[in-house]
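Okay, so here's the structure we're looking at.
Only a portion of the chains appears, each positioned as in the full assembly.
The chains carry the letters A and B, assigned in the order they are written, with residues numbered from 1 in each.
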Amino acid sequence: MDLNADLGESFGSWTMGDDAAMFPLVTSASVACGLHAGDPVTMLDTCRAAYELDVRVGAHLGYPDLAGFGLRAMDMTFDDLFGAVLYQLGALDGVAHAVGASVDYVKVHGGLYDRTIHDAEQASAVVAAVQAYDPGLPLLGLEGSALVELAREAGNPVFHEAFADRAYLPDGTLVPHLDEESVIEDPDEIVERALRLALKGEVTATDGSVVRLTPHSLCLHGDAPGSVAVAAAVRSALERAGVELAPFA
Amino acid sequence: MDLNADLGESFGSWTMGDDAAMFPLVTSASVACGLHAGDPVTMLDTCRAAYELDVRVGAHLGYPDLAGFGLRAMDMTFDDLFGAVLYQLGALDGVAHAVGASVDYVKVHGGLYDRTIHDAEQASAVVAAVQAYDPGLPLLGLEGSALVELAREAGNPVFHEAFADRAYLPDGTLVPHLDEESVIEDPDEIVERALRLALKGEVTATDGSVVRLTPHSLCLHGDAPGSVAVAAAVRSALERAGVELAPFA
């Protein structure tokens, strides 16, 4: 099982999250590429830390919207999104290369994550750009999403991420962020769900039904109060349960 | 002799210059990378045109200042500039790669061009980033500038550009842009200076003295009224004089 987190989300003088604490907990780091977060120096520092700790580097692709942190959906055309993905992939690769690292996988962020669950046009723009950049580049995404399906059809290696701290609907999709029950906050419950996802590929949906998933990575969060401790507890519990933690890429 | 121009300087809905008219005239295109001008789609279109016309692609590196078009000097630290150069190199390479092209050389733009004539710290940040990206990547710059000297010392292939439409000081540097006599506007004089630079490596400075240069490329401009016609006249005159036009890279 891989453990991934969104890192390198600081921007200029503004810090976000506790990357130093999160790096030892993960096997893959999805790194912001400057359009929704991240700046060249932050990207350099994040890639250097990943390289030194043998953590894989993912290009965390977002909408070009610093003011909105890439969280709000944008009606980008196929061409604009195709270009924006290539731009971000290249920029992160250029920076990573300078510290001995490279882009090992891609993942989409925020509004683009939500949008490409169902929006085939935006999902296909992302897939086409990844294909044009490197047809063998793995994509980490939500099982069952349009993005994951289109990437698989295109021939990209595809890996699924699951969330121990997010509520699931019976169809295996996530409860939307705006819903107040979208996030699970009880640390014990998060650890328990992480174990069940890793060991059995199961999670209980909001209606009590059991959803079956095939997760290759669990997404950990480090940007809320207390979340680093929960992430550490999840990792620790997985290790104690004998789950082998290793990057998917 | 190479002929270069700054192309791909549009941004979003705003167009700059007449790239379609300039592309057939040049052998190298310095392409904006999104920080002072250019956007992913413009970068894609520009790299595609360059590839189809067998024109070399240069990364035109600028300060992160869209509002100022990268023209005003900025006190960037070594680290910030180092990161910004890697970011731009990678971004353009990523986009170029998708259309079969690649970054063939680097050139600095505007305020960074002016600053790195004398500022050894900013020049060394650019050179260090180019070295970290690709030690064999050629740099096109102003003969005698700190940037060109530092790149040469670092081992980068270095090529000189000269300007047929800019006034020179006796020491071989350019009359600053703010000076009203900095630009030569008479088309016949520009053609004559281009020929003399290409054939004899000479240009007459503002005090009447003759400056000796070893130019590998002449920089053509296509963004002012009438400038495309002048660029075409320069190319035509060089061809008639038997100057072989070919990319330096």
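The rule is simple: contacts are C-beta pairs under 8 Å (C-beta built on N, C-alpha and C of every residue); 3 or more make two chains touch, one makes a residue touch a chain.
Everything numeric in this text was worked out from a predicted model, so none of it was measured.
S.K.: If you can see 2 copies, how many does the complete assembly in this structure contain?
M.R.: This complex, considered in full, is made up of 4 identical copies.
Throughout what follows, only the chains that are shown with their structure count from here on.
S.K.: Quick one: how far do you have to rotate chain A to sit on chain B, C-alpha fit, nearest 5 degrees?
M.R.: That pair's rotation angle lands at 180 degrees.
S.K.: Measuring from the mean C-alpha position of chain A to the mean C-alpha position of chain B, what distance in angstrom results?
M.R.: Distance between chain centres, rounded to whole Å: 39 Å.
S.K.: Considering only the defined contacts, which chain B positions touch chain A in the complex?
M.R.: Residue list for chain B touching chain A: 34, 39-41, 43-44, 79-80, 82-84, 86-95, 97-98, 129, 132-133.
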